[in-house]
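Note that one protein chain of the assembly has been removed; the remaining protein chains are unaltered in position.
Now for chain A:
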Amino acid sequence: MKRYIYINHDDLAQDLYCDNRISNRKYTLWNFLPKNLWEQFSRFMNQYFLLIACLQLWSLITPVNPASTWGPLIFIFAVSATKEAWDDYNRYLSDKKANEKEVWVVRQGVKKLIQSQDIHVGNIVWLRENDEVPCDLVLLGTADPQGICYVETAALDGETDLKTRVIPSASMGIDFELLHKIKGVIECPSPDKDIRRFDANLRLFPPFLDNDMCPLTIKNTLLQSCYLRNTEWACGVAVYTGNETKLGMSRGIAEPKLTAVDAMIDKLTGAIFVFQIVVVIVLGIAGNIWKNTEAKKQWYVEYPNESPWYELLIIPLRFELLCSIMIPISIKVSLDLVKSLYAKFIDWDDQMVDLETRIRSHATNTAISEDLGQVEYILTDKTGTLTENKMIFKRCCIRGTFYGNENGDALSDAELLNAVSTGSTDVIQFLKVMAICNTVVPIQSNTGVISYKAQSQDEEALVRAAASLHMVFVNKNGNVLEINFNGLLLRYEVLDILEFTSDRKRMSVVVKCCLSGKIYLLSKGADEAILPLARSGQQTRTFSEAVEQYAQLGLRTLCLASRELDDDEYREWSLMFKEANSKLVDREWRVAEVCQRLEHDFEILGVAAIEDRLQDGVPETISTLRKAGINFWMLTGDKQNTAIQIALSCNFVSPEPKGQLLLLSGKTEDEVCRSLERVLLTMRITNTEPKDVAFVVDGWALEIALKHYRKAFTELAILSRTAICCRVTPSQKAQLVELLKSCDYRTLAIGDGGNDVRMIQQADIGVGISGREGLQAARAADYSIGKFRFLTRLILVHGRYSYNRTAFLSQYSFYKSLLICFIQIFFSFISGVSGTSLFNSVSLMAYNVFYTSIPVLVSVLDKDLSENTVMQHPQILFYCQAGRLLNPSTFAGWFGRALFHAIVVFVITIHSFVFEKSEMEEVSMVALSGCIWLQAFVVALETNSFTILQHLAIWGNLVAFYAINLIVSAIPSSEMHTIMFRLCRQPLYWTTIILITMAGMGPVLALKYFRYTYRSSKINILQQAERLGGPILSLGNIESQSRSLEKDISPLSISQPKNRNPVYEPLLSDSPSATRRSIGPGTPFDFFQSQTRLSSTYMRNSKDN
């Protein structure tokens, strides 16, 4: 399919293509209800609830009033529908804002201000500097006589540098006025989402140059959501509009992320569902047997002698309805509610505010806070994330002379200043390259202060440094650069720019000195891209040493070089360059090849070292989080040496004796394979020693390893706690995240730039730093923070609390539902297995909605340990990471507790209220109050810190229970009229309740006390220490070491067979033998693990034992 676009044709093509109305909305006013319901019912849990609710409409089988299920169900649906509607409304508002933005569009040959949504395909749109491009345009004219304009494409691809766009040759040189009347046709493909491709043809109609088809490429386009920069105006014809733009097409709805806790809850729900089905089948069969034997004799029940076959189904269905409360309908609402509160706590946290920029931390994704507490791997970007991304020129080496080595700052090095003032040619040449060899645009403000707009931070740092050394880059006038050196104005004409690409790793400019007419080639680039091209005879050893030395200090190095060109040589090359530049196929490769022809025989001028300072608190953050058992991987596009140096300086790896770096390198498959095997071998051996081993890999070797030796590399990834990956591309970053995720590790990716977006989106948790490289990463991320050091708090405080709270809340929800359901099941055994509900509809509904959900909701305020304690003992995060608080075995504990409490409540109730007191409604209320009392004490027992709100909710709820029931009892028409008044007057009732509470809580309390005192977990110990006010900070590392040695051996040997199994632990505690989650038995690394498992788990285990 192709589309033909008639430029500036007001009547044509108006209706052929959509207008420029952007719509991110999911719903319209009309389809909201059906579509939303359909979406909600595509979830299994909702289908289940709907089925139950529908079954309840059948009065023959429903044990209670259908309202007891329909009420909560409708409430839940209304809540999530309202949330969806609200989100959609906000999207509508932001769409509206974009749609109603005013733009200049040519209509009937006149420029008019219209709303952005009224742009049609074929319209000519005019943009001024810093305008956002409203739709995809083909450039027709710019203010620049060369037909160039600059755009910032950050919103599109995350690259923050300015890109140049040129007008197609056909429209070159058309007058400003004529542009309003231009006519023509563009043949272009149907909309797609490829932002790097646009293959189209343009033909202008007479009276304009009616030459042949003029080919168009992506270079001739302005894509939606880019910004026009450094160009006074530009105009273009709209080719794709609305949701059909390249951006609109690639806009996808991000997959909702599911946390490990959610997955576990789903799993447990499934288990409960299976349990429920089993119960229903067993009770159904038992019920039918009872009916056919016993019930026939019970004449007062009047069972008909003959019944249709489907009667057999009635009893099982009744039990299904009776047991449907086993899966608590309220759990989803409660979880959504507390999750959004966790997110709000992050937003509100005053300790995570970047004081410099006043940026607060923000949780964009409100649903995944628990995962923060379960992070096992952090993959971090380097530049801008660990470092400040403020490049400062620190040192240099010019012709073998080192400047800045003494005081660490070349700009204040007297020797260099002296050299500048005396006019040393080498130094001046060096400074000239610093000032000229770049694509920086100086902008002089009204006050005369010059600011620089640069594509890269390095270039800006160099230009600034040159300026402070009296080589001021003053002005860029077209192609002419003006440089003020000590008051002397030098002009250079830029003839060609040999752009930087990541393959070439260098950039060059060809300039002509306006004074002498000499032509120079000035280059700067990575050492390996420059030094080998030195002219024969020049010694480059000092420079390599300088590079080495600077890299050791963690500085970024750039080599500067120059060469004087002959006129002829240049002219000859220039032709080739132009030709290559106009090639349609393989242009980049051709251009690179042509550049190579010029870039040789360099006169190496020197090495500039630029410092990228570490952010505040980065080393502390990393060491704290490493203590918490989190593994760090650094993924950077920077070069190996710099990456390693940064890694060393921020505690990423320990220096030599303790730490060891294993290099994984190689250019060919064989080399990489050998290297990988060697690294793996070392890794396996050293794993038994308490040593910090990290592997270092570069992008090239990584590519090969991922492609051909994925298995071995995966094993390496699992074994190593630290890795440094340098020279990696954004997609490789995402691949590494994917690799770790496939091993079942929880990953957190943190980055600040557009190149980290893919990794951030891929990871379980994406954290963006709202930094200097723009907000691109922060916008794509689940959490955005101002500084790297907030990560500690985000994980240790917010993540940990969220995990603990959700673990409690979800299991408690199941506990209370199971409790009441077990009582119903027990009751069915004394009611002829006929499926009678002991509780009435009002009680059942209120039990789930009021009595039990409010006290537990305040558990969002519960803190098991104070924030300070957690910060001092980050190791405690282990409990969350390993999922110690929510797993099948803790759940089994809650299940057992529900069973025990149900037995206590049921047995005591039916034995105290016997004979003349066994009235149905009374017995039901006694049992219900027993449940309420028990659950209040259970919540109280599981709460670690009581705030006033918790007291209010727990005890207030108990009071409210009586208040509500007394009110209901006062209504004459209600089923339970006067019941509660009668009960409250009876001493028997109160003695029974006290007995239930004592019998129910006594053993649980004793067990908890025993665990707390004699089998205390690390959390318990810290709680005790905290409460005793003793030294929480551990002091006695050294003297306790010897004593603990023999202690350590025994538990280890016992615990080893259990290693790497999912944690099964008894109620209320955590056995010290259990360890972290394994990569699962089905993984293909069993061969390696037979030998490495024990050793690797030793390391992870040893911090627990």
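The rule is simple: a contact is a pair of C-beta atoms (placed from the backbone, for glycine too) under 8 Å apart; a residue touches a chain by one contact, two chains touch by 3 or more; residues count from 1.
Keep this in mind: contacts and distances are computed from a predicted model.
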Protein name as given in UniProt for the chain not displayed, "Neuroguidin", "Proteasome subunit beta", "ALA-interacting subunit" or "Histidine-containing phosphotransfer protein": "ALA-interacting subunit"
Touch with the omitted chain, as defined above, among A:Tyr303, A:Trp348 or A:Trp955: A:Tyr303
Sole residue of A:Leu73, A:Val279, A:Leu791 or A:Ala999 that reaches the chain not shown, by the stated touch rule: A:Ala999
Option touching the unshown chain, where A:Gly751, A:Gly835 or A:Gly883 are the choices: A:Gly835
Listed residues A:Gln146, A:Asn486, A:Gln539 or A:Thr1013, member touching the removed chain: A:Thr1013
Residue ranges of chain A at the interface with the undisplayed chain: 63, 294-295, 297-304, 318, 626-627, 629, 690, 827, 830-832, 834-836, 838, 873, 875, 908, 910-920, 922-924, 972-973, 975, 977-978, 982, 986-988, 991-992, 995, 998-999, 1002-1003, 1006, 1009-1010, 1013-1014, 1016, 1018, 1021-1028, 1030-1037, 1040-1041, 1044, 1047-1048, 1072, 1099-1100, 1102-1105
